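Only a single protein chain was left out; the remaining protein chains are all shown in position.
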Amino acid sequence: MPSSNIQLDDMGRLRHFLGIEGLSQAILTEILDTAESFTSVADRTIKKVPILRGITVANLFFEASTRTRSTFELAEQRLSADILSLNLSTSATVKGESLLDTLQNLEAMQIDMFVIRHQDSGSAHFFAQHVRPGVAVLNAGDGQHEHPTQAMLDMYTIRHYKQDFDALRVAIVGDILHSRVARSQIHALNLLNTGEIRVIAPRTLMPVEAESLGVKVYEDLELGLRDVDVVIMLRLQKERMQGALLPSEKEYFRKFGLSQERLRLAKPDAIVMHPGPANRGVEIESGVMDGKQSVILQQVSFGISVRMAVMSMIASQSGLQSGGES
Amino acid sequence: MPSSNIQLDDMGRLRHFLGIEGLSQAILTEILDTAESFTSVADRTIKKVPILRGITVANLFFEASTRTRSTFELAEQRLSADILSLNLSTSATVKGESLLDTLQNLEAMQIDMFVIRHQDSGSAHFFAQHVRPGVAVLNAGDGQHEHPTQAMLDMYTIRHYKQDFDALRVAIVGDILHSRVARSQIHALNLLNTGEIRVIAPRTLMPVEAESLGVKVYEDLELGLRDVDVVIMLRLQKERMQGALLPSEKEYFRKFGLSQERLRLAKPDAIVMHPGPANRGVEIESGVMDGKQSVILQQVSFGISVRMAVMSMIASQSGLQSGGES
Partner (left out) sequence: MPSSNIQLDDMGRLRHFLGIEGLSQAILTEILDTAESFTSVADRTIKKVPILRGITVANLFFEASTRTRSTFELAEQRLSADILSLNLSTSATVKGESLLDTLQNLEAMQIDMFVIRHQDSGSAHFFAQHVRPGVAVLNAGDGQHEHPTQAMLDMYTIRHYKQDFDALRVAIVGDILHSRVARSQIHALNLLNTGEIRVIAPRTLMPVEAESLGVKVYEDLELGLRDVDVVIMLRLQKERMQGALLPSEKEYFRKFGLSQERLRLAKPDAIVMHPGPANRGVEIESGVMDGKQSVILQQVSFGISVRMAVMSMIASQSGLQSGGES
């Protein structure tokens, strides 16, 4: 998978973090293990380490985000980085600069690490192709392509509650077609040798080549949920859909919403996940979201450790010098 | 007053800071004394103490604010906190999450302290009821309910210039009905045994149960100002008023605006206060605002020390561990 090799250096170490595709099981496991080392016994992130001291991280959010952006900022603070956060969804394009111009100007400011969310698929790769050696790019979501730190915090959550992936049945439910989260999850679950990966969606929201991704395809939620260990619900990305792919929210819930009743089809100890923000009553019943099997808020917590892990692995690869004070 | 007891722990120490109602004179005095310890001889806030090192404070502003938000951020910086500032007035509701979902997601990010401003009365209490033990909530203004740090910086200002509250006559002038600032001030002045508290407002902006708050009610500004030691002008909250409660700004100033001439009715050494931002020429004449008796800018300065005081008292109560570096 040559398009992703840019993520690794000659020794196979992480240089950028653009997508799960093209990475190895070893790298994914290293991320999970490193994240674990940032989590204390009380499931709380260790508060402050000097790993990124003297390193400047720029958060470039061309799309609105509260959860991902906040957990990246907190991870950076806990790694002692200098932080430049730009809400580019409004300000940047005011003066009509191209993405490459924006990148080059920020790079000239001696940014060491870019975290980028952008509405165009491939934008993070584009950044990585154009930065100079030693500067790292992390993908915080690019169009309908990948959202790899989200997938890794999901893997962390699954491993935390379920240990070995080999024996697990994992179902991903919802708008598979438009979801960068689902794409990254499927790659990660495959790399970690998950026993069985199921995707469940109405035909209009299912990619045509779905089976080729190494998953079992279901158009019936109740069939698909049977005996699974993990249920991952996707946000119904209303803003992403074009044309009339869906009849109505109510109808969607009736056919693809996760209710308490339907959840009983899964294993009794199945966990329920969601990348958030959830549409209560659309893809998931409130009672399920707040229920005993839900680990949705734990996912958010783990997100900080996982993002700390990825950034610290990249920093150690690139030999970024902690500047300290002169 | 059970609705406010949530603010205190079993030993009566401050756990949250939601409103003045339900607090004791002892707590208020402790806040004022602690704030004084953060102010150096030159009336400048002491610049940096490590009291909140390793503690993460999230500033959640669902309403626009420059003054309150900035002084909270500066107070947090001077206490060495890690800070996450979210302007939720625009970004948060984009994806349609409920307030409780927003809270729980942020809490999952291991925020130790929330500072919240929200347009709904009771929102800070709502937050405090739902956070887990050890997490603190500070009310930076909730609807028409309370704005307790504003009231405490006002009390600090009065004590700074006038010492004992017992002998003082304090007048609050303006839109009492809609003002969270006035509500908090009245509670605080009562708790501190202020000699006489007057509220002065047109009938349409006066709460019906005003006397029951322990105040003297005046509908005539000139009568109300006579011989007072402290004049607190309120901002005419145009955006809060619904319907035709007022004839015009000009007419309002003619009847309830504080002019130099009217100020002479108060004691010669009376001080003039305003929570800001003031509408010059509406509730207060420019000459009064910039005059010798005005302590309006001093209020802003004291606001930093008072906010530092409240946060440090809560931090010592909750046994928040300064994380340091591992």
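By letter and in written order, the chains are A and B; residue numbering begins at 1 in each of them.
The working rule: a contact is a pair of C-beta atoms (placed from the backbone, for glycine too) under 8 Å apart; a residue touches a chain by one contact, two chains touch by 3 or more.
Just so it is clear, the model here is predicted, and its values are computed rather than measured.
Asks: So one chain is hidden, and I want to know which residue out of A:D82, A:E219 or A:E249 touches that hidden chain in the complete assembly.
Replies: A:D82
Asks: With respect to the chain omitted from the figure, which of B:R67, B:H130 or B:K267 is a touching residue?
Replies: Answer from the full complex: B:R67 touches the omitted chain.
Asks: Write the list of subunit A residues that the hidden chain touches.
Replies: 54, 56, 82, 84, 86, 88, 91-92, 94-98, 101-102, 104-110, 323-326
Asks: Touching residues of subunit B against the unshown chain: what are they?
Replies: Residue positions of subunit B that touch the missing chain: 44-50, 64-67, 70-71, 73-74, 77-78, 80, 276-280, 297-301, 303-304.
One rule holds for everything that comes next: only the chains that are shown with their structure count from here on.
Asks: When the C-alpha atoms of subunit A and subunit B are each averaged to a single point, how far apart are the two points in Å?
Replies: Each chain reduced to its C-alpha mean, subunit A and subunit B end up 41 Å apart.
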